Each structure stands twice: as C-alpha cells, then as structure tokens.
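Quick one: the structure is below, questions incoming.
For this depiction, one protein chain was excluded, whereas all remaining protein chains were kept in their positions.
And now, chain A:
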Amino acid sequence: MSTDSRWEINKELAQMLKGGVIMDVTTPEQAKIAEAAGACAVMALERIPADIRAAGGVSRMSDPKMIKGIQQAVSIPVMAKCRIGHFAEAQVLEAIEIDYIDESEVLSPADDVYHIDKTQFQVPFVCGAKDLGEALRRISEGASMIRTKGEPGTGDVVQAVRHMRKMNSEMAKLTSMREDELFQAAKELMAPYELVKYVYENGKLPVVNFAAGGVATPADAALMMQLGAEGVFVGSGIFKSGNPAKRANAIVKAVTNYTDAKMIAELSEDLGEAMVGINEQEIELLMAERGK
C-alpha cells in the first residue's frame, strides 16, 4: 500500500478512538482492568510515567515479551512507546504488530535533533506537541495522531491545558489571516506551508488531537474535552490511584458526557485517593521540553 493510503487508514484508526480514553498499563492484569473499565485502547509500558520520574535514569522501549502479553490479554488496540528518534525501537514495535507507536518524550530521547521519519513505517504513530508548529512538524514527519504533551507523571493538568489552549489560539489566529500571510505564518511556525494552509481552511489539525499528560480525575478529563480534545490519554492517573477500576470507569463516562456536570459530580463521588501528584513548580525534569 502506498505511503499516502497507509497514512489515511492509520489516521482513520485514530478517528475510531475519538471520544475514548487510552490508559497506560504495565501488566496483562492491568490491561484487562482497563478494557473492562471501558478503555478504547491501552498503552503498554514497563513503568508508568510517575514511576519513571521517581526512578530516574534512562528509560527505554518496553520488553517486547511484556507488550505481547498485553496484546494477548485484550481485544482493543495496543499502543507502545519508543524513544524520540529511535527508529530501531520503532522497527521492533512494528515487527510485533503494535497498533500504534507513541514516539514519546516520556522515555529518554535517543536523538536530540531528529525525530523518526514515520513515513517509512506501515504502523501508525502518535506524537506529543506543545503548540501548533510542533504538531504540524510531527504530522509532516508522518504522525497520524497528535496529543498534547502535558507533563506526564505529575497528576497536574496545568500543562496539558496550556498546550491545548496554545494550539487552539494559534489555529484561530491562522483562520483569521489573509491567505497571502500564510507563507510568513508557515515560516514562523516552522511548519510546511501545505499543512498551515490545511489548518487555515479547516480550522483544525488534519489528524485527531487527544489530551495527555497530568489527567487524574473525571473533571480533568471533562475540562480537556471542553477545551477541544477529541479524547484523553490517562497515564499514571489510574493505576497510581486508590481504586483504579472505579476511577477508570468514571473517567470513561466523563469523556462521553463531558458537558453534563451533574453526571460528572456523581462520577466523582467516592473515587478514593487520587494520585498524589507533583506541582509544576516542584518538577525537576520537564519531559515536555524533550523533542521540539
């Protein structure tokens, strides 16, 4: 299949995930809990971001055996992370037929200049972005889904909010420009003109855009959806909390009915301990600054 039609069909898988919650899991048991709670996909990784943060050191792609165990445990799509720029890790993930690769700042970057040329792959990629320019650069490299970077493993939603608002306002600004101003806009965004023109004409990214990084409660998820996210990744927020199954369940329903405050109030009752979290000012490592 040609690169273009492969990109189309990969982008379409992301469309099928919309309105859903993608959950980080580290074991087949957690994957089953996530699936039963209504996750539309799971992200298989050895350590969730909060633990990666705590452990420090270099973090890498997960053991393929562990990923395969999760693939066998559930029927929903399984995603996995590779390091930024580490195309050999991505090749390994493609070889085990992963459904989506997350070229992720949560892991230690393998390349401080180049991202992976994702057009060389048959499997789809999702990438993080803090702003519109970053999102369009990743799409031009072949990403078929975008998520905010947020600040993973913190339980603090502030950065995901910032990134989503920034993207929205940059898109709104583009749509209000004169067409002859787009060339300069592309230069400033450091993004290809064709993609800038797409956003100018359509008022949105050419691929699905999820929220990620710091989502910990049903209300956090509803906030991101109301700000325009098309779905939500929840990493540490679920399995670092007191009652993972119940919290996962509640976040799934909050994403479906994100404007129904009464329902979200009910969903937020008795969820037990949320993950402890780290405030933005206390963070020593800003993962969102990895990869530009």
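Assume a contact is a pair of C-beta atoms (placed from the backbone, for glycine too) under 8 Å apart; a residue touches a chain by one contact, two chains touch by 3 or more; residues count from 1.
Just so it is clear, contacts and distances are computed from a predicted model.
Undergrad: The complex lacks one chain in this depiction; which UniProt name from "Chromate transporter", "ATP-binding cassette domain-containing protein", "Pyridoxal 5'-phosphate synthase glutaminase subunit PdxT" or "Sigma-70 family RNA polymerase sigma factor" does that chain carry?
TA: "Pyridoxal 5'-phosphate synthase glutaminase subunit PdxT"
Undergrad: Using the document's definition of touch, tell me which of A:92, A:158, A:263 or A:283 contacts the absent chain.
TA: A:263
Undergrad: Using the definition of touch stated at the top, determine which of A:25, A:40 or A:199 touches the missing chain.
TA: Counting the whole complex, the residue in contact with the absent chain is A:40.
Undergrad: Which is it among A:53, A:162, A:253 or A:290 that touches the chain not included here?
TA: A:253
Undergrad: Can you list, in ascending order, the chain A residues touching the missing chain?
TA: 1, 5, 8-10, 12-13, 15-20, 32, 35-36, 38-41, 68, 71-77, 94, 96-100, 122-124, 252-253, 255-257, 260, 263
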